[in-house]
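In what follows, a single structure is set out as structure tokens and then discussed.
With one protein chain withheld, the remaining protein chains of the complex are depicted in position.
First chain written, first letter: the chains are A and B, and each begins at residue 1.
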Amino acid sequence: MSEDVTIDEGTGVDESVSPPSASERRQLHDMWAAGTEEPAWVVDSTSEGAQLMLPRDQASPGEVAEEGGTLVTDDRLYDDEQYEEETTILNMGPQHPSTHGVLRLQLELEGEIVRRVKPVIGYLHTGMEKTGETLTFLQGPTNVTRMDYLAPFHNELCFSLATEALLGVDLPPRAVAIRVLMTELNRVSSHLMWVATQGMDLGAVSMMIYGIRERELLQAFFEKTTGLRMNHNYIRPGGVAADLPDGWEEDVAGIIEKTPKGLDDYHDLLTHNPIFLGRTQGVGVITPEECFAYGITGPPLRAAGVDWDLRKSQPYSGIEEYDFDVPLGENGDVYDRYLVRMEEMRQSLRIVAQVAESMPAGDYRTEDLKVTPPPRKRIDESMEALIHHFKIFTEGFKVPAGEHYQAIEGPRGELGHYVVSVGEAKPWRLHCRTPSFAAVQALPVLMADQLIADSVAIIASMDPVLGDVDR
Amino acid sequence: MADPPGFLTTTINGIANWARHQSSWGATFGLACCAIEMMQTGAAHNDLARFGMEVFRASPRQADLMIVAGRVSQKMAPVLRQVYDQMPEPKWVISMGACASTGGMFNNYALVQGVDQIVPVDVYVPGCPPGPQSLMHAILTLHEGIKSGEFVRV
Partner (left out) sequence: MTDELDVSEHLPTTEDPVLPPPLAALAEAFADATIEDSATGQHVIRVPAAHLVEFAQAARDGGFEMFVDLTAVDYYRQRPGPRFDVVIVLVSLRHNLRLRVLVGVDGDVPAAPSITGVYMGANFYEREVFDLFGIDFTGHPDLTRIMLPDDWEGHPLRKDHPVGSVPIQFRDTHKVQ
């Protein structure tokens, strides 16, 4: 099928060859698998048929181009004819220590060099978008917070902002400031987990312990404030669930003091470490053009040199009042992404210090009684309060009809929630545009023509969270 | 499996159980949010290595404990069974978290409503996600069960 087709420079794909249909793909795959030495039951039970990578001589040219990462720019380094006989298709995952979750990658290897990559996802598909249609708007954050489980406050914030935009409620300044505080601390804790896993994947196993050491401080603060270490359901439409606990200023001051010392340690350990440099510089380069085509945002986009941070360009939730810089990289490789995220942690701590200093007094949630449940004490005193409480928690508050796409800058990139309401208490449609989905889609671009050992570094640097990818 | 009663075999059985509970190594089967809490339990603050769980082995052939940490989707279910089958006996399973135990808050088309529909489970840990203390309590309960012979495997 592909012998007499040449792939032109750029995005040229021969349109005259139509790609195989899903059932044809399944047949081709089964025929190919029958010829391998895998026992049939192994293939059958975990085979995903049409979703898997086809051998090169059976895949359509468009597919080969997509899996080889050449759809946007044809920057292949090799000679096409050389490797017709020598390639192996290797399966990586879904149970794998370094794929950051249940990501399955099929790699076509020529020796140690990866030529084509096909990600197979869906191993963590939880039907959250369907579940979101069965939960009220007040229950919504419990559902979405479990998507990107390393940055739960961001998911909750995005959903709450989308709901509030449709409702048209204004929030008191304290609620807005608390939200900024929690989300920026969450950015730090997410990046700390990222640096822990990045180090561990590259072989610096002790980085896992160090990164988590700092993260425990933050999690202790989150537990004190929200009741849970993860998946907090704290940021809700109308404000936040509870006020900050007594003594929070000391806790935050402790975090601001101790975390930069940890970051300095990691800087000493990694940033000029020759092994780290050798494994990360020049590896997994992505250009701005490729980022735009695939929708890559966040640290990978900024590491490629593009100055785009939604907190600066399309600010939300009061972030524009705080002073912070957006670090940029130059080369778009793994090392630049590392530097960008390390600096982002310091900038987030800078924001946290400003919030802690200027935290306004007042309500932690909006006064609008149709949206916010009344304080628990008043339920004993007032019949209306009891009825409001009952209605909000059983039926839910009705949100006016309309649709809204709310985007925020999560630790991984642009996180967007598209909420469609038809005037009921439950969303008609909830769609979450997650940054990790775009990152996984771009893995062929990042991994092609590099060593298989680099693939682990690259996956870690894109920081995918599979709950985000699969929802 | 009937052990013929006798002083020598029960002593050897006891020693074997003692050895097994003191160094059960887990297979990495972290799926979702619970995996993060599992990682935290293995890290410095709540150190699992002091209970003998020194490492989490990537290969199921070298593991004897599978902690199913997270929600199991319909697509992942055969993979879960395959990894469980690849573990050599004796093996134990801890179902960590609400989603692994019963499907959790996601009672829908996409998830298996409890991994005990696929693999036999020895200890269930409730929580969403269970904190490190809960997971450690579950692991220690399992260790006690192994030592006393309650969780019997060949």
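Rule of thumb we're sticking to: a residue touches a chain if its C-beta (ideal position, glycine included) is under 8 Å from a C-beta of that chain, and two chains touch if they have at least 3 such contacts.
Everything numeric in this text was worked out from a predicted model, so none of it was measured.
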Worksheet item: Looking at A:His125, A:His154, A:Arg215 or A:His389, which makes contact with the chain not pictured?
Response: A:His125
Worksheet item: Which one touches the absent chain: B:Lys75, B:Lys91 or B:His143?
Response: B:Lys75
Worksheet item: Which one, A:Leu138, A:Leu166, A:Met230 or A:Leu244, makes contact with the chain that was left out?
Response: A:Leu166
Worksheet entry | Interface with the unshown chain - residue positions in subunit A | 11, 13, 19, 22, 25-26, 47-51, 60, 62-63, 66, 71-72, 121-122, 125, 127, 129-131, 134, 165-170, 291-295, 297, 306, 308, 313-314, 368, 370, 398, 400-405, 407, 414, 416, 418, 420, 422-423, 428-429, 431, 433, 437-438, 440-442, 470
Worksheet item: What residue numbers in subunit B mark contact with the hidden partner chain?
Response: 74-75, 103, 107-110, 113
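Here, only the chains that are shown with their structure count from here on.
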Fill in: CA centroid of subunit A to CA centroid of subunit B, Å
28
Worksheet item: Residues of subunit A touching subunit B in their complex?
Response: 42, 45-46, 48, 94-97, 101-102, 122-128, 130-131, 142-143, 146, 149-150, 193, 208-209, 212-213, 215-216, 219, 229-231, 466-467, 470
Response to the item:
Interface with subunit A, subunit B side, in the complex: residues 28-33, 35-37, 39-40, 43-45, 56, 58, 60, 70-71, 73-76, 78-79, 81-83, 105-106, 108-111, 128-129, 131
